[in-house]
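Shown here: the complex without one of its protein chains, the others still in place.
Showing chain A:
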Amino acid sequence: MSSENGKRLLETDAGGLNFEATELTLGLPGEPRVTSDGGAKLGSKRGFSETVDLKLGDNNQEVKLGHSLQEAAKSPVSKTQVVGWPPVRGFAKRGKKSCKYVKVAVDGAPYLRKVDLEIYNSYQQLLTSLEDMFSCFTIRNYLNEKKIDQVNGIEYMPTYEDKDGDWMLVGDVPWQMFVESCKRLRLMKSSEAVGLGLTTGPKYASTN
């Protein structure tokens, strides 16, 4: 059976919130042992140190909130987003945006194309596909920082317009984040990009 200490840690007052577990930091300082998945994990955007100052008693005493919920309630995001909730598999595929077609413009090309970002899993796949589509051009591939064989000597930088209307270099953010925020793509002639100080690109290793 658990030690006395352990017992004290775990039993909660009927209907009350379990303060003990949040107050005792059995892990290293700043490290939230305190339960929770996802939202409370290291590396997540919302740090758990926020919960230390939480006045947990202020909440409706009838409502017994799990720790991850407390966390979510405090987050600046207005919608409650708890990892693994709601428990529906592949809901993103069921969502209204079931495919993500964006226009692709290439400087100097007479017409635009459209690609569905949903069918790719990584930047590499996207860039390869774009190269196929606009086969007479070469696209400067920052991800590997190696040049693809030049055909006619003109290099292009892949850029995209994000939700805020800003033009960004492809490859800085995780792939999924890129898919969500990308509104359109533009392959910009490298010569134009020179002045933007983009000679040493970001290295983004992960594909998903």
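By definition in this document, a residue touches a chain if its C-beta (ideal position, glycine included) is under 8 Å from a C-beta of that chain, and two chains touch if they have at least 3 such contacts; residues count from 1.
Operating definition for what follows: contacts and distances are computed from a predicted model.
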Chain not present in the shown complex, as UniProt names it (candidates "F-box domain-containing protein", "U6 snRNA-associated Sm-like protein LSm7", "peptidylprolyl isomerase" or "SRP54-type proteins GTP-binding domain-containing protein"): "F-box domain-containing protein"
Listed residues A:Pro86, A:Pro110 or A:Gly165, member touching the removed chain: A:Pro86
Missing-chain contacts mapped onto chain A: 1-3, 5-7, 9-12, 14-15, 18, 21, 26-28, 31, 33-38, 41-42, 62-69, 79-91, 93-96, 98-99, 118-119, 121
